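One chain of protein is taken out of this complex; the other chains stay put.
Naming follows writing order (A and B), and every chain is counted from residue 1.
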Amino acid sequence: MNEQRPLTVPPKLEAARAGGLEADLKPRMEAQGLTVYYGKKVGVGNVSMPIYANRVTALIGPSGCGKTTFLRALNRMHDLTPVARVEGKALLDGQDIYAPGVDPVDVRRRIGMVFQKPNPFPTLTIYDNVIAGLKLLGVRRKNVLDEAVERSLQQAALWDEVKDRLRAPGMSLSGGQQQRLCIARALAVQPEVLLMDEPTSALDPISTQSIEDLMSELKKHVTVVIVTHNMQQAARVSDFTGYFLTGELVEFGPTSQVFTMPKDPRTEAYITGRFG
Amino acid sequence: MEPVQTRSIHVSQSPLYRALGDRLFVGAILVLCLLVIGIVLVMGWQLGSAGSEALAAFGFWGFLSGSTWDPVQNIYGAWPFILGTLLTSLGALALAFFPALAVAIFAVEYAPRWLGSALSYALELLASLPSVIYGLWGLFVLVPAVRAVQESVYFWAADYAPFLLPLLGNPIGIGMTSAVLVLAVMIIPFAATLAKDSIALVPAAQREAAYGLGATKWEVIRLAILPYARGGILAGVILALTRALGETMAVVMVIGNSNKLPFTLFGPATTIPSAVINEFGEAQGLQLSSLLALGFILFLISGALNLLAAWIVKRMSVEGRL
Partner (left out) sequence: MRPGGNLERRKLFDRFMLGLLILGSLLVVAPLVLVLGKVFLTGLSALNLAFFVEPYRPLDEGGGGLAHAIVGTLMMNLLALLIGGLLGLAGGILLSEYPDHPVNPFLRVISDLLNGLPALLKGLVIYTLFVIPMGRFTGLAGALALALVMVPIVLRATEGVLKLVPWSVREAGLALGLPRWRVILSLVLPSALPGVITGLMLGFARAAGEAAPLYFTAGGNLNLSFSLGDQVESLALTIYKYAGEPSPVRQEQAWAASLVLTLLVLAAGLLARWATRKR
């Protein structure tokens, strides 16, 4: 992939290292005082947190606390919402994606997104859905595309189920399969970061399982941020967890620490409440 | 949306009044609605039977394919009119399609709200201006301009490409070119409005899917929006075509009304509606029946296309796609 810029070590990372984390930890992204306004209302305020490379970061918190809002700020999706306005910085490999001159189109290519509801392109086949992003990038060679389709579908744990009907419409799949198709579509362009907004909320336990299995496989190549309402899921799949409450990041740290000895009493209340 | 059950409610008025009132009301409404349905059925029947004399005299296919229309010998064939109708309508559709799609996309995807609704209003106006006004404007403004262009093309062709001349025809302004241009303007709003509506119905999730892949705005339109809205776009095209087929006054006023084959690009031509208007005054007997038979053909074509468009729109609204 692309070469890394030299990084100034952010204070959060310093703290994480002091907490005895692995030494190879590098932030791929970092939010610095990120605030999103919807009109005058604050959707999420003054969030600073690192997103470590090749780790899964989970965002948890009660409904309406701003998880989706924060996630969409990480690949400039708010550019598309007329009322939304973003302040602060979101660094990708040390470069602010909101800096003037940075193209949101390029940002979104490098930072992929999977949405809460599966949204395959209804008129395209499974194959064409997967390569939709590559086509945009000008990739035309059949063998490259074939390879990308197989690789992405394998990564999304869908290959075995669809390899004999790649030319069937994407809509002919079940809901869980459609979501994995969307994951494959996002992976096909080889993003550096993958943002997932409650990707399993509409799925049955088996599909959920296969997507969770996918995470640990994925993080070898990709940095993953996942929003989830499911505490067990966050505990199972993530390495780091951020807890949001009413538009604020209340706590961020290694998942094991956040779940076993949270620093903030509000986090503890939420987690114990949830784990019962 | 189930209507509320009222049976259990006690009321001051007598049940007779209620039941009778409702019966009478529904009955009256129903009679009026059946009248509407009846009128349209009678329309088809009436045109068919009024034209049956001509269809019997020449045979259905004979009438359709006959290319002579001669009141002196009392021979009537519909082919020049059918051909002229198809050529002008398809030509107009070809000219209108891209501007209509462009304005639909622009109004929904790019224009700020005020401009979008201004464009919608412009389309509404364009659709509702009387066709005689388009005809008048065509005759006094468009035709002279078209004539000037035609003349320069004609003289250029005379010097450099004389083999084109029979294809071009006389550069007199009045004729096929002007009719196609006027028609194109008139049918744009029908294609554009349906396209606009169906583009506006494309779910945000589809746009976001494309944006999330790193698509530019145009790529989002091509990848997510146009495929999703294609049903509505197609329905709009069909609707626009039916408008073009049946458009009467504007075409009559600028097409030159000549049923002499072959038609040329510049020269005068004719269509089914303009033939009906033009010949109606003197028509008697078999000629009148032939005109009505032309009307019947038009009824069949535009009825079928209308139902097709309505069917597509209905499928579109249920499925969101075709």
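The rule we apply is simple: a contact is a pair of C-beta atoms (placed from the backbone, for glycine too) under 8 Å apart; a residue touches a chain by one contact, two chains touch by 3 or more.
If you're wondering where the values come from, they're calculated on a predicted model, not measured in any experiment.
Novice: So which of B:Ala92, B:Ala210, B:Leu223 or B:Met253 would be touching the chain we can't see?
Specialist: From the options B:Ala92, B:Ala210, B:Leu223 or B:Met253, the contact with the absent chain belongs to B:Met253.
Novice: Of B:Val185, B:Val202 or B:Leu223, which one is in contact with the hidden chain?
Specialist: B:Val185
Novice: Which residue among A:Leu136, A:Val258 or A:Ile271 touches the omitted chain?
Specialist: A:Leu136
Novice: Looking at B:Leu101, B:Val146, B:Leu234 or B:Ile255, which makes contact with the chain not pictured?
Specialist: Result: among the candidates, B:Leu101 touches the missing chain.
Novice: Write the list of chain B residues that the hidden chain touches.
Specialist: Within chain B, the residues that touch the unshown chain are 1, 3-4, 6, 9-13, 17-18, 21-22, 24-26, 28-30, 32-37, 39-40, 42-43, 46-47, 50, 98-103, 105-107, 110, 119, 121-126, 128-137, 139-141, 185, 188, 192, 214, 216-219, 221, 239, 242-243, 245-249, 252-253, 273, 276-277, 280, 292, 295, 298-299, 302-303, 305-307, 309-310.
Novice: For chain A, enumerate the residues touching the unshown chain of the complex.
Specialist: Residues in contact with the chain left out: 1-2, 103, 105-106, 109-110, 134, 136-139, 189-190.
Throughout what follows, only the chains that are shown with their structure count from here on.
Novice: Indicate the whole-number Å distance between the mean C-alpha point of chain A and the mean C-alpha point of chain B.
Specialist: Chain centres of chain A and chain B, defined by C-alpha means, are spaced 50 Å apart.
Novice: Can you tell me which positions in chain A touch chain B when the two form their complex?
Specialist: Listed in rising order, the residues of chain A that touch chain B are 75, 77, 80, 105-110, 112-115, 117, 119-124, 132-133, 136-137, 182, 185-186, 189.
Novice: Quick check on the complex: what are the chain B residues that touch chain A?
Specialist: Where chain B meets chain A, its residues are 203, 205-216, 219, 223-224, 227-228, 230, 320-321.
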